[in-house]
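Before I ask anything, here is the structure I am working with.
Shown here: the complex without one of its protein chains, the others still in place.
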Amino acid sequence: MSSPSDIAAWQEPALTSSGVPNAKLGIWLFLASEVMLFSTLFTSYVVLRLGAASWPRGWVALNVPLAMVNTIVLITSSVTMVLAYAKVIEKDLSGFRKYMMATIGLAFLFLIFKSFEYGSHFTHHEYPSTSIFHAVYFTMTGLHCIHVIGGIIVNTGLLFMANEQFDHPLFAGRVEGAGLYWHFVDIVWIFLFPCIYLI
Amino acid sequence: MVKKNNHAAAAHDSHSHAHHELTFWQKYVFSLDHKIIGLQYLITSLIFLLIGFTFMMVMRWSLAFPGTPLPVLGRLFPADLAPNGVISGEFYNSLGAMHGTIMVFLGVVPLGVGAFGNYVLPLQIGAPDMAFPRMNMASYWTYLPGGLLMLASFVLPGGAAQSGWTSYPPLSIINPGQTVWLVGMVLLITSSLMGSINFIVTTLNLRAPGMSLMRMPLFVWSELVTSVLLLLAFPPLEAAAIMQFMDRVFHTSFYIPQGLVVLGMLHKASGGGQPLLWQHLFWFLAHPEVYVLLLPPMGIVMEIIANNTRKPPHGYKTVVASMCGIGAMSFVVWAHHMFVSGMSATLSNFFLVTTMIISVPSVAILTCMVFSLKGGSIRFNVPMLWALAFLPMFGIGGLTGLPLGLTATDIYLHDTYYVIGHFHYVVVTGSIVAMIGGVYYWFPKWYGRKMNDTLGYLHFWGTLACMNGVFFPMFIQGLAGQNRRYYDPTAHLHNLPTQPLHVVSSVSAWCLFLFQLPFIYNFFHSMFAGEKTEENPWKATTLEWACPSPPPHGNFEKTPRVYRGPYEYSLPGAKTDWAPQHVEAV
Partner (left out) sequence: MTTNIYGWGLPVAASTYARDIDFGIRLIHWAMFTIFILWAIFFTYLLIRYKKRDGVPAEREPEHHGIISTSLIPDIIVMVFEIGLIFFYAIPVWSKVKTVFPKESEANRIDVIAEQFAWNVHYPGADGKFGKRDLAKIHFSNPIGLDHDDPAAADDVVLANEIHMPIGKPTLIRLTSKDVIHSFWVPEFRVKQDAVPGMTIPVWVEPNRVGTYELSCAQLCGFAHSLMRATVVVQTPEDYEKWLKSVAPVAVASASTSTKGSDSW
């Protein structure tokens, strides 16, 4: 529709001292804190792995093909999220609904595949307490899942909010913010997958 | 650089009512107004400070008179905590761990950031409220349940945490009581993160026109840097706490090495973890945390000094740069808490150097504070006494950090009473003293009435004397080798000669409590019956004094416009010795 600066202006009902709308700045700050959270877990993983006498190979101990599918599912959901946002800009409510439902559906699919994965481990009596490798695997992917659930809740909320507030001047900003969060969740997985499953 | 500001819409989109009446619950309990939330934080944090203080007063009996039953209260405690009225080791450790936790996370930070920050910051930048009023309310209502959960841990199965506020594994994994502490910490961290996002966005975005960054009061700068620290430093602790929770509840081994034998039995865990990992992650937060404890009170001291010397403080830019420098450097000094922990000795040298470097901006700020007095016309009112006391007291605290930050001397002083003396001087005689001054200073704005001066002077002198009575002996004890966290110091020979100093500290602590009573009375009595005051009783220049006392919802009738810096006192050519920021012609 329009160039990026037009979209920015359309979203800004009030000009702020920094030039960045409140909610957008807020989301970026929140994501900065989330980066610190996940970095700590990644750093701890490195420390624990380097200090361990032995460490199983991800492709031996984990279900890589399923995780690969999950990776594609999550990346696709990021794409549908962007498309949902584009539909808000274009003021296309039914388009927005379609893509947002796709995003939420794909997120659910991710969780379903994840539950197969976890279930399979539990059936083989592999729990977080089984070894330090499993502790790291379950905790990092578990925390990631909690963030996926958070994203589902937010996106579902936006889906319902669109019924009344699709034309509200701040609605697009909210979808953009949720999109930023969702991309972050995706990026975390994109790091998690190779670090835990592939090496 | 400063655009025309129309932030009213942004801040008010969540409650864009013009005149509809709020219910009691909406107005006073689940308020979205930063001022009410600020007062909620104020009262709650002061109560938590008192509770934490009470724990210490009980502990001080054990320190002064080990093995003797606690008078009166001893009979009230259950037998497993205090058999025959004598405080047990577990109970002492619980009180100690909770004293630290409550004071740091439920007391000083919520007071400095949640109370003062919430109430004063939006006013000082000329904003009608915080950027996210609903999130502000959520912040408080996450803090309070977190705090109540921490207190409730005493009566929940497992009891309260008893592994120190530092919660080092493996002790914290095998000891009872830690799980509730971890959940409480997650709630408190969540509250803090919401608050820090709010403060940063508000400060960057909602400043009144003309209020450039370099015209902001130093208190606002201190809150801004503090919020950045909270935003970035807390998540690592959250991750570490999640891993400790996993170790306790799901029996993982993030912090448990192979082959632990506890009380004769092989501990069932997969092993492969590292106890030192927790220490690194904990202190990664906890060191910036101490600057969170320090910076807002420093900001408060600058406000009070500027106002009561009737001149701009010395070195505004130096102070701003130093605050930012302290903030940045605070992330690379953490392992000076771990010199003897077993971490690599070479790594220790790195942290030795960074720790020495961080003393530079701290000294700079203190120097600016002292130099600010030069040339002034000093008024010795109650807030000013507290602000002035901060200077030598924080000086002692800061100086005693030197032998602790130096690796070689820390070998001896680590985990002795010297450390306790050091950090209490900076936090209690430093931060808390400054914040009490802040209460006296801003009370007229909050309640439209002044606190009683006579009670204020009594509170000041008694508190200052007793605080020194509690903490100064600790340096002597530390040099003599008194260990931390011993409920019975007399079990060790080298502690015996300085045992009388425990009595001095304990009696001072109990007297310190008595001297808070006039303050408590003064605070509540003045709220309703204090001498009424006007908008600007201290004749101050900053924007919070440019609206009624207390300010109405929305704060300013119309958004102020800022024409000058925050401390233009004794401006040549001005009619009065204070030139408010928002008045064009003076």
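The letters A and B name the chains in turn, as written, and every chain counts its residues from 1.
In this section, contacts are C-beta pairs under 8 Å (C-beta built on N, C-alpha and C of every residue); 3 or more make two chains touch, one makes a residue touch a chain.
What you see is a predicted model; the values in this text were computed from it and never measured.
Undergrad: Could you tell me which displayed chains border the chain that was left out of the figure?
TA: Among the chains that are shown, those touched by the missing chain are B.
Undergrad: Looking at the whole complex, which of B:Pro145, B:Gly164, B:Pro209 or B:Pro550 touches the chain that is not displayed?
TA: Here the residue in touch with the unshown chain is B:Gly164.
Undergrad: Of B:Leu73, B:Ala138, B:Val186 or B:Leu479, which one is in contact with the hidden chain?
TA: Here the residue in touch with the unshown chain is B:Leu479.
Undergrad: Among the options B:Leu399, B:Ala465, B:Leu514 or B:Ala529, which residue touches the chain absent from this view?
TA: Considering all chains, including the one not shown, the answer is B:Leu399.
Undergrad: To test your reading of the contact rule: which positions on chain B touch the chain that is missing from view?
TA: Touch set of chain B with respect to the missing chain: 88-90, 92-93, 162-164, 168, 170-171, 174-175, 257-264, 266-267, 271, 273-276, 309-312, 314-315, 317-318, 321, 340-342, 345-346, 348-349, 352-353, 356, 359-360, 363-364, 367-368, 370-371, 373-380, 388, 391-392, 395-396, 399-400, 402-403, 406-409, 411-416, 476, 479-481, 483-489, 491-494, 496-498, 569-572, 577.
In the analysis below, only the chains that are shown with their structure count from here on.
Undergrad: Could you state the distance in Å from the CA-based centre of chain A to that of chain B?
TA: Distance between chain centres, rounded to whole Å: 34 Å.
Undergrad: Mind pulling up the chain A residues that touch chain B in the complex?
TA: Of all residues in chain A, those touching chain B are 13-22, 25-26, 29-30, 32-34, 36-41, 44, 47-48, 51-53, 127-135, 138-139, 143, 170.
Undergrad: List the residues on chain B that touch chain A in their complex, please.
TA: Residue list for chain B touching chain A: 2-11, 13, 131-132, 193, 196-198, 200-201, 204-207, 211, 231-236, 238-240, 242-243, 246, 250-254, 269-274, 277, 281, 284.
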